[in-house]
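Next up is a structure, given as structure tokens.
Up next is chain A:
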Amino acid sequence: MKTFYRLILVSLLISPLGISQPLGAQTIGVSIPAATHGWTGGLNFHAEETKNRLEAANPSLRIVLLTANSASEQANDLEDLIAIHNIDALVVLPFESAPLTGPVQNVKRQGVFITVVDRGLSEPNIQDVYVAGNNAEMGRVSANYMKQRLSAGDNIVILRGIPTVIDDQRFNGFMSELDGSGINILDDQYANWNRDDGFTVMQDFLSRFPDIDAVWAQDDDIAIGVIQAVRQARRQDELFIVGGGGMKDIVRRVMAGDALTPVDVLYPPSMIATAIELTALKFISNVPISGEYILGSPLITPENAEQFYYPDSPF
Partner candidate 1 sequence: MTDRNFFSKINLKAAGPFVALFALFMIGVLVNDAFLSVGNITNILARSSFIGIVAIGATFVITAGGIDLSVGAMAAFISGCMIIIMNALSNSIDSSIVIILLAILASVLVGAFAGLINGLLVTRAKIEAFIVTLGTMGIYRSLITYMADGGTLSLNFAIGDIYSEVYYGDLFGIPYPAWVFLTIAISGYILLKKTVFGRHCFAIGSNEKVALYSAIHVDRAKTITYILQGICVSIATIIYVPRLGSASGQTGILWELEAIAAVIIGGTVLKGGYGRIWGTVVGALILTLISNILNLTDAISNYLNGAVQGIIIIVAVYLQRGSWRKSN
Partner candidate 2 sequence: MPDTSANQPILAARQLSKSFGDVRVLNNIDLNVHGGEVLALLGENGAGKSTLVKLLAGFEPITSGTLNLLNSDGSRGNTGKDWDVRAAERQGVVLIHQELNLAEQLSATDNIFLGNELKQGLLLNERLMHQRAREYLESLNCNIDPREQISRLEVSIKQMIEIAKAYAKQSRVLILDEPTAVLTFKESEVLFALINKLKREGVAIVYISHKLDEIENIADRVVILRDGYLIGSYQSRELDKDDMARLMVGRELTTLFPTNPKPPDSAKIVLKLTRGSLPKLISRASFQLCSGEVLGFFGLVGSGRTALMEAIVGLRKLSSTSKLEVNGREVNYKSLATARDDGVAYLTKDRKSSGLLLNMGLRFNFSLFSLNKFSRFLIDQKREQQEFDNAIKIFDIRAGDLEIKVGNLSGGNQQKLLFAKIMAADPSIVIIDEPTRGIDIGTRSEIYRYIAELAANGHAIILVSSDMLEVIGLSHRVAVMCRGELVGILEGGEIEEHEIMRYATGLKSKLMKDGEPRCD
């Protein structure tokens, strides 16, 4: 019984941690997926960093950052941002497009300014600002590089992500660019944007195909897994790997001129920073910002790698 009373006492002491808003302040709510794998880790890092930077520079601005592990949890977070934090603007990276469309629409009905990041909603006219990477271009840039290095008759394998719209966009962009080049695609499999699946899928590819000239891993987490599998099979001299995202480990290898990973394609998790900054601008300086911002997906080469290298990021 005593323990219970102690608990209540402790909770009373915690209470000052509650934050209440100063008058005249503006609140931006940020709702993103939780940091479960590399890319989302980077996402969270940049979100936190941007929040701290903006709040320090603008005392009248308040940013609330919530992360979710599932679509329904994210729906909960959106409700809480409205009910508890009374946000004026929302920056959201939806866990999945269709299920979050309704909840975001509810937020919009409260008169909140909406910025959607990366994964679009099912209804495109809900958002005021859309910030995304260019998935189709990512595919095209990767395919272009392959065409430069390889010739007709060469074999490649493809590792895809989680079956979603984004993955389809990348894949279609890649395939249309590769069309007519004569490069032979042995197989493509889903590797769900994580290292373990990248490893096992690549292992299977290596067992099935004695001759592979290149691997499109599409994502750097997958690429890490692929590298391990290839090393284990001692076939690193036969092929090269093209990843995607801009993970610092891969970027470092590109900078060092690694033959196995000669290039990378940018798909920056820091796009969340762009989105938050843009949204904040609306309150700080009231400039027009509505519209779409499609960030480019340039090829990262040994020459330009330095500018894409963020050593502090977890990604």
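Assume a residue touches a chain if its C-beta (ideal position, glycine included) is under 8 Å from a C-beta of that chain, and two chains touch if they have at least 3 such contacts; residues count from 1.
These made the cut because all candidates are chains of the complex that A comes from, given by their letters.
It should be emphasised that the depicted structure is a prediction, and the values quoted were computed from it without experimental measurement.
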- Direct contact with chain A in this complex, candidates 1 or 2: 1
- Given the complex, residues on chain A that touch candidate 1 span 1, 3-4, 7-8, 11-12, 14-15, 17-20, 34-35, 44, 64-67, 69-73, 75-77, 79-80, 82-86, 96-100, 102-103, 106, 122, 163-164, 190
